[in-house]
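For this depiction, one protein chain was excluded, whereas all remaining protein chains were kept in their positions.
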Amino acid sequence: MATQHSRAAARLMISPAVGVLLIWMIVPLAMTLWFSFQQYNLLYPDRTGFAGWDNYRYFVTDFRFGAAIRNTLVLVLGVLAITTIGGILLALLLDQPFRGQGIVRLLVLAPFFVMPTVSALVWKNMFMNPVNGFFGHIAQAFGAQAGFDFLGQAPLMSVIIMVAWQWLPFATLILLTALQSLDREQIEAAEMDGAGAWSRFVYIVLPHMTRAITVVILIQTIFLLSVYAEILVTTNGGPGTASLNLPFLVYLASIVDNDVGMGAAGGVIAIILANIVAFFLMRAIGKNLET
Amino acid sequence: MARAVSARRSLLTGILAWTIGLVIFFPILWIVVLSFKSEGDAIAAPLAMLRAPWTFEAYAEVQERSDYFKHFWNSVVISVGSTLIGLLIAIPAAWAMAFVPGRRTKDLLMWMLSTKMMPAAGVLVPMYLIFRDFGLLDTLAGLVGVLTLINLPIIVWMLYTYFKEIPGEILEACRMDGADLKREILYILAPMAVPGIASTLLLNVILAWNEAFWTLRLTASDAAPLTAFIASYSSPEGLFYAKLSAASVMAIAPILILGWFSQKQLVRGLTFGAVK
Partner (left out) sequence: MGKITLRNVQKRFGEVAVIPEIDLDIDEGEFVVFVGPSGCGKSTLLRLIAGLEDVSGGVIQIDGVDATTLPPAKRGLAMVFQSYALYPHMSVRRNIAFPLKMAGLPPDEIARKVDAAAKVLNLSAYIDRRPGQLSGGQRQRVAIGRAIVREPKAFLFDEPLSNLDAALRVNMRLEISELHQTLKTTMVYVTHDQVEAMTMADKIVVLNAGRVEQVGSPLELYRTPRNVFVAGFIGSPKMNLIEGAAAAAEGAATIGIRPEHLDISSNAGTWAGTVGISEHLGSDTFLHVHSDHGTLNVRAGGEVGLRHGDRVWLTPQADKLHRFDAKGARII
């Protein structure tokens, strides 16, 4: 169906999208790279010029950097573990026939639509507050003075719980969709071949879901590497550096400390980190494009 | 599946699933309850709180004291505006890639996707400076622009997967039937593409509504959407549980309802068609 005429028209139709995305990709990226090699602090406007690798050195040797990297990894891996394993189990459960299946599905899905700032504030105040929060009240009902101070004592864990609550529905929904596309005859064939429930799960169900699991992990990783709002409204990265992650450190350096150069250097590091994951995600999605 | 599952097993699965479902949904349910209590009752112990009288006080106050509707309106403008502009740019592109695929179509799609992988923190600095220098900070226009760019790859991808499902033979048939390009789009393509476009619109409104990096960093008050408005409660004001709950309920309710309607499309959109 492709004729010369339609090819030219197609190019014309694609060009606006390509154009704006090209600008969106190149301009900020080039600026980030440029600033990362410049002395540029909004507080000291007279100090400018080429900084070499200084910004990177300052960022990496900043006392907060080690914590930020560690927290970023713990946050990503913690949420991934909870959502992936929980998602598989929930998907298996929701795939069974029972009364009100559709309603339960909606209930499980709901947290995904809650905006991050609302979710963070609700968890912080209504649930994790040691005095007036839900858990605090429960603890007091059992005779304790006050409940566990989640955000003070285990800030990173608390952020992980909030974020996991938001992403568990996502993992569940996608894994459930994948599960439902499994050919029932395959399961029946395996049953005829004498496979028990566990064997069916390991040899038939799990392999069928592998791609969906991969996609869930990779997409979540992309988003989890940039968790920001939840930290901003709950712990502000603290106490100390206990819940500080890489995007938050970039924000602190560039906006709060006004050190544009150093923030840009942190940004470049964040981009490199995200690109490592993106590389694998793109391969997983690209494979799908063939079929 | 034409096999009778024992009634007992189905009952047990049901109880387990309902319990888990309610636990996951509980925080949302809880703020709905809190939002209908007075400020004093809202911080009481759960049982006492539940027994306290119901009231619309908190909703009334949220509207009175803050410009709740200004922020609500900002959210609407930003999410719907960015989605519509995104569709305007993406529909022709996705159409061309789906129906006149070239050798580089696949590479182009992958490249578009890769722009979505750029972490926001990575370009925070230049975006902030660009916005400052062009006077875009705290303007709706600026945010609409950024969110359009952020979600454009997802919009193109979703539309592409929907358009791809329209069989090429149908378009050929309609050309044999004597339709020119204009009528081909008007009579065949548009009606067949509308469901896909609607789903794309829905999902992107949801994503833009809940976007919480740029909306927080690039606004102060005038253009602040609900994400930023709610974030302002993180100050000691957050101790006003009933008002915070009421504001939260109003912020999430519309999107929750839209989201429930679009769960199928959600999967496709969020996995870039990798899981359907």
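All chains are identified by letter, namely A and B, in their written order; residue positions are counted from 1 within each chain.
By definition in this document, a contact is a pair of C-beta atoms (placed from the backbone, for glycine too) under 8 Å apart; a residue touches a chain by one contact, two chains touch by 3 or more.
These numbers come from a predicted model, not from an experiment.
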Among B:64, B:133 or B:169, the residue in touch with the chain that has been omitted: B:169
Absent-chain contact - pick from B:76, B:130 or B:179: B:179
Sites on chain B contacted by the missing partner chain, in the whole complex: 167, 169-170, 172-180, 183, 187-188, 191-192
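We adopt the following convention: only the chains that are shown with their structure count from here on.
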Sites on chain A touched by chain B in the complex: 1-2, 6-7, 9-11, 13-14, 16-18, 20-21, 24-25, 27-29, 31-32, 35, 90, 93-94, 96-101, 103-127, 132, 134, 137-138, 140-141, 165, 168-170, 173-174, 177-178, 181, 184, 211-212, 215, 219, 222, 225-226, 228-229, 232-234, 246-247, 250-251, 254-255, 260, 263-264, 266-268, 270-271, 273-275, 277-278, 281-282, 284-286, 288-289
Of chain B, residues touching chain A in the complex: 1, 5, 10-11, 13-14, 16-18, 20-22, 24-25, 27-28, 30-31, 34, 43, 45-46, 89-90, 92-93, 95-97, 99-102, 106, 108-110, 112-130, 148-149, 152-153, 156, 168, 171-172, 206, 209-210, 212-213, 216-217, 226-228, 230-231, 233-234, 238-239, 241, 244-245, 248, 251-252, 255-256, 258-260, 263-264, 266-267, 270-276
